[in-house]
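For this view, one protein chain was removed and the others were kept in their places.
Chain IDs A and B follow the sequence of writing; residue 1 opens each chain.
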Amino acid sequence: MTEPILQVDGLRKEFGELIAVDDVTVRVREGGSLAIVGESGSGKTTVAKMIVGLEVPTAGSIRACGSDRSTPARSTAERRRRGREVQIVFQDPYTSLDPRQTVERALDEVLRLHQGWDAPRRRSRVLELGELVGLDARQIRALPRALSGGQRQRVAIARALAAEPRVLILDESVAALDVSIQAQVLNLLADIRDETGISYVLISHDLAVVRQLTEETIVMWRGRVVERGPTAQVLDDPQDDYTKRLRASVPRPGWKPTRRALAGVGEEMDP
Amino acid sequence: MSTAAPPVEAVAAVERRSWLALLRATGAAGVASAVAIAIAAFVAAFGPLLAPDSPYLGQLSSSYVGPTGGHLLGFDGQGRDLLSRLLGGARTSLVGPLTVVVICILAGTVLAVSAAWKRGTYDAFVSSGLDVLFAFPGILLAILAAAVFGAGLVAASLALAVAYTPYVARVLRGAALRERSQQYVAALEVQGASAFSICLRHLIPNMLPLIVAQATILFGYAMVDLAAISFLGLGVQPPNPDWGVMIAENQSGVVQGYPLAALAAGICIVIVVVAFNILGERLYDQAQAERR
Partner (left out) sequence: MSEGPASAALLEVEDLVVDLPVEGEMRRVLHEVSLSIRAGEAVGLVGESGSGKSMTARAIDRLLPPGAAVGGAIRFDGGNVTALSGAQLRRFRGEVAMIFQDPRAHINPVRRIGDYMTEALRTNRDVPNAEAEDRAVDLLESVGIEDGGRRLRQYPHELSGGLLQRVMIATALLTQPRLLLADEPTTAVDVTTQAEVMAILDDLRREFRLAMLFITHNLELAAAVCDRTAVMYAGQVVEVRASSLLHDDPLHPYTAALAAARPDISATKDRLASIPGRPLSAFEAPSDACAFAPRCTHVRDACRQQRPPLIELDRGLTRCLRADELRGHMGPETA
């Protein structure tokens, strides 16, 4: 049995009194795709941040590509090495790029971090990466402010892929995009998976996007995993009350939204 | 192929604006200020060579005599050629504030960026330390420095630098915190870039408009404060030509009805300070407008 490309066990994160993540266990097989579904306060983004090292777990373990990353990297070299295993694309296209750096220089900077190549070789790889995400040479030379939201997300994806990671975490990466652009980027992600065999972890609250891109799903609520299983099964036949409520909240023809009592399941906690 | 480059995209190939173009964009006032500063810098560098007469030697019989042939601005209270003294005084009048600004900006940037990056106890420590320094007004520290180290430009400049650094650090810390929370910084951290390279290559360049604006405004304040300190006799010492010293020396002329000497030095100070303020503000506005 081959080891999963990403393995999380008993992950826990406390912020003082608040338990943001409580006993989360997850497996992602190589080439597979997992969705972490939840609303605000569910802890899904905190899980993602712990996997890439932006937060330190209070307890639990994380293994990616065969090596442990439960504790912070002890050196910059170690952090770079981990960067070649798992990368992340964030939600907001407008702050995910340095406004003073052209796309070309941003990608080049990442290549210089991970590869000892000379300039011509880096340059051709930059163009390749651009092609991979559907950006032409002129867009590669542009500054972020000349690019649209969808184009900037493509750049963010290219930058993540420049490290040639085995796992890519997409933290609501298409949520801020127009519907027609979202479709383009979702297709792009599917193409990239076909071409490179990369594994995805998709953090999203949008169940239709989850259905389109992933094969396994876990549902999080207030820090805990309340349901897990193949995506189709979780969405078509939810077992947990919260998952059922989530599923029922998605608008569709003939949908009649119903009210619940104020302090209901999933309602944001009011202080 | 759904990933084909979209046909309707019209991308404005925007290259980073050169500094010259940025300057031109600040408008007439901005350019005029830049010219004024350039002239002042030139004079500071070559003043003594440009002076038609010696700034030091004078004849008391010419005291406060007005403009005559060969002496464009006349004489000061000690009978020295006023124009030559102004040209000679540019050097200390500008170098002093320059020293203050360089030290403050360097120290302030390092403190601000490191505090914003590390956050936590280090940040609290630095912020508290700066809060203590806030309590000391610049001129008071300068007087203290003069008492301890003796009067002079160096002591006064260093004292002012210590007093101003907290202001710079506080403003820059806010900007550094904002930059640090941008998602591209997180992306670079995940890539494994070192904290130092992220701060140097990304954080600071994005704060540059603010740093430059702070520097120019600071220059104005430092110049006025140093002139005041020299006026009080604790900075540049006479007979060195220094605009602040010149105001002090030629006070008596104002009372006697010969204001030109003191006024000329004062006007020089005002022109340079205003030029720096205008330029700094315009550059900042322009850089912010271009950012998004």
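Please note the rule applied: contacts are C-beta pairs under 8 Å (C-beta built on N, C-alpha and C of every residue); 3 or more make two chains touch, one makes a residue touch a chain.
Worth saying up front: this structure is predicted, and the values here are computed from it rather than measured.
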Given that one chain is not shown, which residue among A:R29, A:R211 or A:R224 touches it? A:R211
Touching the missing chain, which residues of chain A? 39-40, 148-150, 178-184, 186-187, 190, 205-209, 211-213, 232, 235-236, 245-246, 248-262, 264, 266-271
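Keep in mind that, in the parts below, only the chains that are shown with their structure count from here on.
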Averaging only over C-alpha atoms, locate the centres of chain A and chain B and give their separation in whole Å. 46
Which of the residues in chain A end up touching chain B in this complex? 52-54, 73, 76-77, 79-84, 86-88, 90-92, 94-102, 109-110, 113-114, 133-136, 138-139, 141-143, 145-148, 151, 156, 159-160, 163, 184, 187-188, 191
In the complex, the residues of chain B that touch chain A are 2-6, 9, 11-16, 182-184, 186-187, 189-194, 201-202, 205-206, 290-292
